[in-house]
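One structure, as structure tokens, below. Some questions next.
As you look at this complex, bear in mind that one protein chain is not there, while each of the others sits in place.
And then chain A:
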């Protein structure tokens, strides 16, 4: 993980600031940084989104491919995750430096998103036991300034919303086999229902309080953090503790409650934004990467 060095006196300053609910950049403990979201940024994917959160930037691309369903769940498609830590984000990721973080991130994302309660996996099934859609979700970290999980989860939700899977028809051919036929019309697509896709909220315990959307400096002052995935209804779907420090049960409870509250509030503006962007259609000015 990208880390920064912070001197003892700086730590004290950050700690006291969080105690007084005034963080270094003027935010309160439960405020997010300014967030910008753009979908459909990579033309050769089926769905993509770029999210910048302060100085954190992530790009998510989704490719749909036809594969074989897992034997245990024959009537469901599945998701595959890959997180690429670009050395552009921090020199530490050079060579194999980002691998560990990448695997850790993709394992967590797999746990959070690849279940039928988050994504309607049944809708990815083409013919039970034989064919299904596999969504390859590739995450690219472009810049790291803390709070990767939240930014990635929001980008994934936006990219899933943006994903257009071609419509397929199954017809039986003369020899009794099945044939998959892709629609000729490139605009004839199926959209995913992203209503239940959760967002991840990371809460860092700093001193006696906890903060959301911690910057790298704040992260350096925290010994333990809790990542919580929350759906739009406020249901907690996954909780994971990160970091070497310990949390007492009381603060775990407090943090879960705060995470629920913050996470639930994330969905409405996100969906509103995505729908607004969708409604702009062709009139939308694409900003992309050079804006």
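One rule holds for everything that comes next: contacts are C-beta pairs under 8 Å (C-beta built on N, C-alpha and C of every residue); 3 or more make two chains touch, one makes a residue touch a chain; residues count from 1.
Here, contacts and distances are computed from a predicted model.
Participant: Name the chain not shown, per its UniProt record: "Probable electron transfer flavoprotein subunit beta", "ER membrane protein complex subunit 3", "Putative inactive tRNA-specific adenosine deaminase 3" or "Exosome complex component RRP4"?
Facilitator: "Exosome complex component RRP4"
Participant: Can you say which of A:30, A:92 or A:254 touches the chain missing from this structure?
Facilitator: The missing chain is touched by A:30.
Participant: For the chain that got dropped from the picture, name the residues of chain A it touches.
Facilitator: The missing chain touches chain A at positions 5-10, 12-13, 16-17, 19-20, 22-28, 30-38, 52, 261-262, 265-266, 269-270, 273, 276-277, 284-285, 287, 291.
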